[in-house]
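Right, one structure below, let's go through it.
All protein chains but one are shown at their positions in the complex.
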Amino acid sequence: MPVQATALPATLEIRSFVVGSSADIPPGQRKIINIPGIGEVGVFNIRGEFFAVRNVCPHQGGPMCRGKLTGTTRACFIPGTRPELEYIRDGEILRCPWHAWEFDIRTGEALFGERTRVVVYDVHVEGGEQVPPPDNGEAPGNAEIYPVAVQGGRLVIELGGRRASRMATRSGESADAG
Amino acid sequence: MLIDCDVHPQLRKDESLVEYVPEMFRDRFVEGGTGLAGSYPAPNKGRRVDSIPDDGNPSGSDPALFERQLLGDAGVDYAIHLCDVGGSAIDPDLDGAIKRGMNNWMASKWLGEYNRHGRYRGALNVSMASPELAVREIEDWAGHPNFVQLLGNPKVNLPFGHRHYHPIWEAAARHNMPFSIHKASVGLPALLTPAGYCSYYPEIHSVAEPTVYVAHLMSFICEGVFDKYPNFKVVFVEGGFGWVAPLIWRLEKMWDAVRIEFPHIKRRPSDYLYENVRFTTQPIEEPERRRDLNTLLDMIDAERILMFATDYPHWDYDDPQRVLTRLADGARERIAYRNAAELYKFPVIEPTKH
Partner (left out) sequence: MRVDAAMHPVVTKSSDLRTWLKEPWRSTGLPEAVNRDLMRPKTPWYAEGSKPASGFAGSDPKLARRVLLEEGDLDYVVLLPLTRGMMPNLRREVATAAATNEWLAATWLSPEHNPDGRFKGTIRIVPRSPRDAIVEIERWAGHPHFVQVGVPLATHLPYGRQEYLPVWEAAARHGLPVAVHDDGGGIGIEFPPTCVGYPTTFIEAFSMRPFNAAIQLSSLICEGVFEQVKDLVFVFADGSFDVAGPMLWRLDKDWKAARSDIPWTEHLPSSYLKDHVRFVLQRWDGPGGSDDLAKALDIWNGAELVMYASNYPHWDYLPPQGALADLPGQTRDAIMGGNAAKLYRLNQAAAPEMAEHV
């Protein structure tokens, strides 16, 4: 079943929606909000970085944003014997609470194939001050992707302004209808 | 109208099956039977993550949430509970006691206290380890308005057509109770395949488990169970149905060549399939080209043998809005409720015509 494109306004324009203060969603937390004309969107604060995901899995419509944020694995092939696995990208993979499909929270792409996507939106913080990430000794798996956190500003979701979100509306069909 | 042929209740943390188990077995009863946790680990730990109640009780244990998600969100009118919270035991007496405990609990809670709306039915657990105890269980509960079928553990060492089991099928037929089987991979011992033990959940869940159903289905047909008990019905729950096509194609083509093995069997394999056997749809087959599924279903008239199920609250739950709309118009009503209504004798609520 495709993601319902009709849920978006007929004339799609770049609009934005103010979620509230970024301080309302501390690192490690998430909040599911209802945006008129869009439906439920989950806003995640992952180590100071914000992400927004539509609360509908492109597969069977499961409530994506109630899924676990986790890592994933990749294979290490070793000649002559069984491959081993390596755990990677902790906290960046959103798993659908229904059928456990893994999605990259940055792009919305399913890890099993990028043609299948959940709708993701750009989020940014207006105002507030930029602060370096807390040095708590827990170096993230890939330091370069957590450069700066923003505190205390207005959290704004860009609706329809991102390629991924438009793609997802289509890929929901191609992935599933075939 | 929508009938869901496979949902699973669960015990709350403060509940124990032990008080429902016959007294003389309580000292031996271990919660969970023979190692439910010994199963191949399933994605999302086997359950719909959003079906876990806020108070931290297990998924499927909160009747209010159960009702809201299943009867409300999914729009199910009637649901059939398949309870497997007690597991199985190797010792036939203990196994029988566990089955009795589950039936007592179901009758008291999910088919009693939580069933004021009257929309839940249940499967009566019977022990495959002891046909004698299974028959006693059937006789003791016969006439209970809400037990509409039997449930047996398919992980056995002798396929179900063997005469060892015939007393169960006789009693089931006499009381018009379809016999259902569900999930061959739960609990100890693990499934030993003809190729040896598998390593991973997808191998077991996708392929090895359905072969258990293949073996039982052939055994029912080839041992003449449906000739002996013509109104005996079998429901294969959660084992897929795409494989039914190649199985029945084979048996039909081979039948005349191998009739010498079956002098006692009067009809063709497909006759028994359509008359005596049903399959639930979940987890729905999802081929990359969606039309392939409908082509296949059409080739074997699958709308005659399929019944919808969600498997709530498990991880591979099927959402009716997403699954039923994939089916061809002609097939949808039969699969959504007509076949189940006929089998379980539910009153059919005709859809309102707009």
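Observations on the structure shown:
Every chain is named by a letter (A and B) in the order it is written, and numbering of its residues begins at 1.
Please note the rule applied: a contact is a pair of C-beta atoms (placed from the backbone, for glycine too) under 8 Å apart; a residue touches a chain by one contact, two chains touch by 3 or more.
This is a predicted model, so every value here is computed, not measured.
Screening B:P159, B:G187 or B:P320 against the full complex identifies B:P159 as the residue touching the chain left out. Among B:S108, B:S199, B:N231 or B:T325, only B:S199 touches the chain that is left out of the view. Of the listed positions B:V18, B:A142 or B:A245, the one in contact with the omitted chain in the full complex is B:A245. Considering B:A142, B:L188 or B:M218, the position touching the chain not shown turns out to be B:M218 (whole complex).
Residues of chain B in contact with the chain left out of this view: 41-44, 154-162, 184, 191-203, 205-208, 210-212, 214-216, 218-219, 222-223, 240, 242-243, 245-247, 249-254, 257-258, 260-262, 283, 285-289, 292-293, 295-296, 299, 315-316. One chain of the complex is left out; on chain A, the residues touching it are 72-75, 77, 80-83, 85, 99-102, 110-113.
The rule we apply is simple: only the chains that are shown with their structure count from here on.
We define each chain's centre as the mean of its Cα atoms; on that basis chain A and chain B are separated by 37 Å. Of all the residues in chain A, the ones that touch chain B in their complex are 1, 59-63, 66-68, 95, 97-100, 176-178. Those residues of chain B that touch chain A in the shared complex are 43-44, 48-50, 286-291, 315-319, 321-323, 325-326.
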